[in-house]
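Before I ask anything, here is the structure I am working with.
Note that this is a trimmed complex: some chains were dropped, and none of the rest were shifted.
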Amino acid sequence: MTSSQQEATPIIRANKMNKFFGVFHALKDIDLTVARGETVVLCGPSGSGKSTLIRCLNALENHQKGELEVAGVQLTGKRREIDMVRRKTGMVFQSFNLFPHMTVLENCMIAQMRVKKTSKEDARKVAERFLARVHIPEQAGKYPAQLSGGQQQRVAIARALCMSPEVMLFDEPTSALDPEMVREVLETMVELAREGSTMICVTHEMNFARKVANKVVFMDQGSILEIAKPDDFFTNPQHERAKEFLAQILH
Amino acid sequence: MNYLDFGGVFSRMDLLISGAILTMQISLVAMLFALVVATLVAVMQLSSFRVVRFIAVAYIEAIRNTPFIVQLFVIYFGLPAIGLSLEPLPSAVLAMTFYGGAYTSEIIRAGIQSIDRGQVEAGRSLGMSPLDIFRYIIIKPALAAVFPSMVSQFILLLLSSSVVSAISVPELTGIGNDIQGMTLRNMEVYLVIAAMYVGLVALLKGGLTLLERKVFPFKFLRG
Amino acid sequence: QTTDESLQKIIQRGKLIVGISLSTPPYGMTDANMKPAGFDVAMAKLISRDMGVELEIVDQVSQARIPNLTSGKVDILISSFGVTAERAKTVMYTNSIYVDEQMILAPAQSDMESLKDLVGKRVGVTRSTTNDTLITERAVEGTIIQRFEDDAATNQALFTGKVDAIVSGVAAAIAISKHTDKFDRKFAVRQSPMAIGVRHGEFNLRQWLNTDLLMLWNSGELQAAQKEWLGVVNEELPRF
Amino acid sequence: MMFQDFTMAHVYYMLNGLLWTIGLALIALTGGSIAGSVLALMAVSRNKLARRIAKLYIFVVQGTPLLVTLFIAYFGANYVGVDVPPLVAISIAFSFYAAAFLGEIWRGSINSVPMGQSEGSHALGLSRVDSMRFIIIPQAVKIATPPTVGFFVMLIKNTSLASVVSITELTRTSQIVSNATFKPLQVYLLAALFYFLVCFPLTIVSRRLEKRLHKS
């Protein structure tokens, strides 16, 4: 009973949420519900607002109208709420944003020690575990500048994972990787999904979507045009714009 | 008639060396304090509170745009008027701290502003507090970026210590002037203390360069 | 000394260039109209008059006065220039133009009678002046000597209580105790002659200056200048 | 007679000194900037010898007190039989001195522009000079502005050393007045105010400039 109830509580709930950059209307009436344990893939053309949406979920941007609740916290712009949401979510950026002055290991340890007050030894153990999981345990002592783009991206993923967030947000986590690495990183993500982590992922890896996503969200020009199960979305998209888009990807 | 004669200078080398040591000591202490003041003021300048920003800017501009000797006199001769009488040495270090702090804070501010926004966002997304973000993510790369300018500034601070002989601190230039008074060998004295200053600067620069390699190893990796 | 044309050159040029520090009252200073004034200036005027040439005064800071002379930027120095044997290795002196008396100046209520009483006290002095040379030489061990860059700072240190006493020339000491009764002349340490500085080797010029000084003494003009600016008239002046 | 009151005559005298200070500042800033640019370009050039020379120069001159440099420029020349007028000595000494510091500041700023930028411009075929002029330097300016202005202000204040070559600029007039009046604190505070009036416009300009640069 309790467990099913918990599953029933959505971990993310957006209700007519709007976001403006000055006069530019970047997100329009976003309605989105994500249940605990779900994997959601976000796709759509360039400039459609995918990054902006995912940044709102992590409270890196404030929305201006409508409601947004993440991991049980209603976001109204208050400092405390924002802090709470950021602790409960993890983010992997399109451009990595690793800390250049820290080794890979330190990159993965700092937030554990400062935010979760984990001891140094424990933080190190956790960091090493997740570095192994993304297949770069041997790079722990290097600085980001000494790694290939692909390796850097994997450090960014490990760094977020170390905080064991309730929701993981990925912004094109594989765009800088070569095809071999894409596969390995996606496999890590598949494992995460299977373990029941909640994940929201901006990606155009349609095979990944097909394999693990519970739903696909299609955006265009700041609006969500379609939310569907992957099979339905790929075989039978409802919206004209989605059809066009898929025609291009799937050739 | 115009010949150089270093005899009178060299026979008083022990005095000069003690002056050089004192110069290095007060400069190092002042640099350390100045760095702390500078960082604090740089942060104040970037604060979102108008009043705090104003205080920081007022301090910087008041110090930067007036002669060091005046600041030194105000601290040494002026403070007794409000009941605070300091000995020459602490007065000198205090004046140098404020003086160096004002210049250095502008440099540090430039460094902080050169940090990519993505860094801050990454820290935020990991749940780190603004203070932690500043302490662990921003300040080190910021200092690393402006380190060469800071070294120049510290050299200038070391050289400006020559002024504190005005309030009877027996540092290198002061001792040099004493010897000139005794021997009237100005050119000789100046050549010798110039060489000694070059030596002090070499020590300082060498030390700071080593420090840079130790504290900012990430600067020396391949691009 | 047939090759020495130092004097001729000045006369031919029609102008005597004298180095004087204008920041050492009462020797070199400015009057209420900011024109050069003081004892050194008065002497320079008398000498150039007798030489029959124009006078050009070059103001100079104390670090620059010797290089100004030795490098030929000025002809002579009349710059509250105390005579010492060590300095004479670098420049030549004329006969003395004034004999100063170095005094210890201290707050009226303090008790000081000899150099021994300065032990443990902070004594201020202007750096690299004859006052400095003197106190450095004579001070009893344990005296704390603090050197300042110019007379204003030295006096200020006394006024603000940063030092317990200062070493000062008699003329300046008189002026200070006229100005305020908080400070007294305690005791004299030594007399020290002052002279005009000439480049090494310029004997003709020096000889003429010595001659002129004698004439000025005999006419009483030298004493008058001493009286006007220093408030003290020497009984006699050492010659060498 | 000895202790004059601090009167308007003294203030005018100091204002006259201020004019000298402004003139000297202009000389120092122009000479220093020109020499500093040359040195900075040498320090980042591809010529190893030029880089070595620049490095050695910076090392020696940065360490030498300006007073000493000035002393050598003015009096030192007489030791080898050349008479240098005060203003020439000032121009030489200040240019040499400023070149070392500005050269170092600007070199550091140029090197702080990411490698990718020069690669990007080289890939487009831009010459080294063009790449410097249009790509690298405009970006380096941003990080160079605060320390440069800081140094400029320092340089202006350092013109006080010109009293060594018998120029009665602001600091020297203050010394003379303070010794005549025995009121050093008041006199020097007034001098400080004058210096502030000369230096402050420079910082205002720099803050404006920075704001504009940060917009892009």
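The first chain written gets the first letter, and so on, giving A, B, C and D; residue counts start at 1 in each chain.
By definition in this document, a contact is a pair of C-beta atoms (placed from the backbone, for glycine too) under 8 Å apart; a residue touches a chain by one contact, two chains touch by 3 or more.
A quick note: this is a predicted structure, and the numbers were derived from the prediction, not measured.
Written in terms of the labels on the displayed chains, the full complex in this file has the makeup A x2, B x1, C x1, D x1.
Keep in mind that, in the parts below, only the chains that are shown with their structure count from here on.
Judged by touch alone, the chains other than chain B, held in their current positions, sort into A | C, D. Steps from chain A to chain D, taking the shortest chain of touch contacts, total 2. With centres computed from CA atoms alone, B is the chain lying nearest the middle of all the protein shown.
One inter-chain figure worth recording: chain C and chain D are separated by 36 Å, centre to centre, where each centre is the mean of the chain's CA atoms. Multi-chain contact residues of chain B (touching two or more other chains) are listed as 2, 73, 77, 186-187, 223. Annotation for chain A: no residues touch 2 or more other chains. If each chain is drawn as a node and touching chains are joined, the picture fits none of the line, ring, star or complete shapes.
By the definition of touch given earlier, these chain pairs are in contact: A-B, B-C, B-D, C-D. Contacts from chain B toward chain D in the complex involve residues 2, 4, 61-62, 64-70, 73-74, 77-78, 103, 106-107, 109-111, 113-114, 145-149, 152-153, 155-156, 159, 162, 173, 186-187, 190-191, 193-194, 197-202, 205, 223. Across the complex, chain A is touched by residues 116, 118-119, 121-129, 132, 136-137, 140-141, 144, 216-218, 221-223 of chain B. Within the complex, the chain B residues that touch chain C are 1-2, 8, 73, 76-77, 80, 85, 88, 165-168, 170, 174, 177-178, 180-187.
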